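Here is the structure we will look at.
A single protein chain has been removed from this complex, and every other one stays in its place.
Here is chain A:
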Amino acid sequence: MSLLKPFSKLPGLCTANILLVESEEQFQQSLADALVEETAVTVNVRLAKSLPLPMENEESRPRIDLVVFIINLTSELSFQSAEASLKYLDPGYFLGKVCFMVTNARNASVPTERLDAVRKLAASLNCPLLFAEDQTPDGVTNATERLLTILKVAAGLVPMATALYLSNLTRCTVPPDIDQPSFD
């Protein structure tokens, strides 16, 4: 078991590296295809089913600037896998270099408790929580743009902005009455 560390390697010139973690490997690929279209900076996308990452690629793997956990709300397994993977991240990542992306939140069959659990998880780690629509091209484009904005900051490509500063503004907060029974 090895921790993934944010500053263990030298950064590349004008490069941003993003790691997409999704246990079901559905949304990953389309998102990756859209992410590498970016022209202003070189975006390297690494895909993983879960953490820890295998040891054999350790040498060739660039420094990861942003880790994105994609959670499909319709599957409990997806959430559990993401939760289990969190252990293999260095605490330094949680200073603005991790974000959660939730898909299928609009699905009617999703139990509200699961969304609440994801929100609590994101809030306890002070990470931003993004919602994405994975079925439509527009949704993929939107998700890509939002990820790129965060990625550029996390990779240090935006002057006068740091990942910690951005995440202090965008981190997920849980409303105090989340444990109250809802009356809808």
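Note that contacts are C-beta pairs under 8 Å (C-beta built on N, C-alpha and C of every residue); 3 or more make two chains touch, one makes a residue touch a chain; residues count from 1.
In the analysis below, contacts and distances are computed from a predicted model.
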Using the UniProt record as the reference, specify the protein name of the hidden chain from among "Large ribosomal subunit protein uL3c", "Centromere protein K", "DNA polymerase alpha/epsilon subunit B-domain-containing protein" or "CBN-OCRL-1 protein".
"Centromere protein K"
Can you name the residues of chain A that touch the chain not displayed here?
5, 7-11, 13-14, 90-92, 94-95, 124-126, 162, 164-165, 168
